[in-house]
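One structure is given below, represented as structure tokens, and several questions about it will come after.
One chain of protein is taken out of this complex; the other chains stay put.
For subunit A:
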């Protein structure tokens, strides 16, 4: 399934900036960055639960906000994108 992960991490403190980096890295482990604090992840149910568990372990629930949305598939029919795009479909052939 396709999941959009969006977050706000309070970066006023050094601990907050550290949380921000960690949260971004966890999202990168599952998908790709589409905007500064927005990621798209292609995961199965087990991976989704892992992703949520790891993210919730990292954030400070009193300071930060985390939201996950599921995109109706096929993604290209239900996603509208404009402006600068550097998104790659990991399901497409990956040839460098």
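Here is the rule we use: contacts are C-beta pairs under 8 Å (C-beta built on N, C-alpha and C of every residue); 3 or more make two chains touch, one makes a residue touch a chain; residues count from 1.
We take it that contacts and distances are computed from a predicted model.
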Identity of the absent chain, which is to be given by its UniProt protein name, from "Acyl-CoA dehydrogenase", "Sulfate-binding protein", "Putative anthranilate 1,2-dioxygenase, small subunit" or "CRISPR-associated endonuclease Cas1": "CRISPR-associated endonuclease Cas1"
Touch residues of subunit A, complete complex, unshown partner: 25, 28-32, 42-44, 47, 88, 90-96
